[in-house]
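Every protein chain except one is present and positioned as in the full complex.
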Amino acid sequence: MSAIFQQEGSVLMIHLPADVDHPVSDEIRKESDRIIANVYIRTMIFDFEKTGFMDSSGIGLLMGRYRALGMRQGCIRAVQVNSHIDKLLHLSGVHRYIEIQRSEGEGKI
Amino acid sequence: MSAIFQQEGSVLMIHLPADVDHPVSDEIRKESDRIIANVYIRTMIFDFEKTGFMDSSGIGLLMGRYRALGMRQGCIRAVQVNSHIDKLLHLSGVHRYIEIQRSEGEGKI
Amino acid sequence: MENTNEMTLIFDSRPVNEGLARITAASFCTQLNPTLEEVADLKTAVSEAVTNCIIHGYEGEIHKIRMDLRRKGQELFVDITDQGVGIADVKKAMEPLYTTKPEKERSGMGFTFMEAFMDEVTVDSTVGVGTSVHMKKTIRR
Partner (left out) sequence: MENTNEMTLIFDSRPVNEGLARITAASFCTQLNPTLEEVADLKTAVSEAVTNCIIHGYEGEIHKIRMDLRRKGQELFVDITDQGVGIADVKKAMEPLYTTKPEKERSGMGFTFMEAFMDEVTVDSTVGVGTSVHMKKTIRR
């Protein structure tokens, strides 16, 4: 299963697959960089709805996109994040740079 | 996940777990023989609703119960059988001794 | 070259590891893009061969079982090996309904299922040395 990319104006929505690991992160990095090179993207939204697994490769992916978009406040958002992913985002300190929205039924942060 | 046993009069219904393999078949054999030894059971119904996997250990289990119940016509029934399980039941020839009912949406036999 | 790959799983001959072997084989197989039906077939064949090592090869004693999986394009090779009692007459052992453990409610359908669900099955066995089952299946997409 691959990620699905949805661009609307300057917003790029990336629906992540079930597992966000090293090969998947590499793939998403390449595709999103290709899009950024062609269209002006102001905000990237990572949708974790389908994602049950992630490791530090996903952290590298998020921080890399944050840098690619100029490290502007709010340029990267993670939505529908479950408790396991949320733990990773906080442990790594990434929550200081990107906006996180927990999946419904788990309460927002 | 273990099997669930439901006895009503002389009918014993066994709701099988997701995988019916060698350790699971051993467990079910022991428990059903214990019941047969205590109560008069005329018919055993194996419910495959939750079962996605089976191997020849399950065939041994069915044929063993058929013998335990006196090899009477219709004493063993397999219900809610999916196509993979149905293939095993036919390949092994067990369909000549036990009644098979396919799961809904797959057509009856 | 992403169209070759191989792995080896070595595990104790405990019944609980039959599930481990099946799931590992199914997981290795996903890279060939199998149908659900093909995965179910592979799992049954692996389960038969591993159960045989546990029940017949080692007769319930705890020793090591080895499962080798190899992919070459859309071809999947599975070898399952024990160092147990071995089989004196392989041809007879592979006949449908033949079993040496009817008291354990074995159906004698293990090899028949392996042959039904895989494209090729061959068995190397030496009494007192062990048994190796070699299987091959082409995954069509």
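Labels for the chains are A, B and C, by order of writing; each one numbers its residues from 1.
To be clear about the criterion, contacts are C-beta pairs under 8 Å (C-beta built on N, C-alpha and C of every residue); 3 or more make two chains touch, one makes a residue touch a chain.
Here the structure is a predicted model, which means the values were calculated and not measured.
With respect to the full assembly, the chain omitted from this view is in touch with A, C. With the whole complex as reference, residues 19, 21-23, 25-26, 29, 52-57, 59-61, 63-64, 83-84, 88, 91-92 of chain A touch the missing chain.
Panel shows chain C; residues 2, 5-12, 14, 16-17, 19-20, 23-24, 27-28, 30-31 of it touch the chain omitted from the view.
The rule is simple: only the chains that are shown with their structure count from here on.
Taking the mean of the C-alpha atoms as each chain's centre, chain A and chain B sit 48 Å apart. Between the CA-based centres of chain B and chain C the separation comes to 24 Å, rounded to the whole angstrom.
Counting partners per residue, chain C has no residue that reaches two or more other chains. Counting only residues that touch two or more partner chains, chain A has none.
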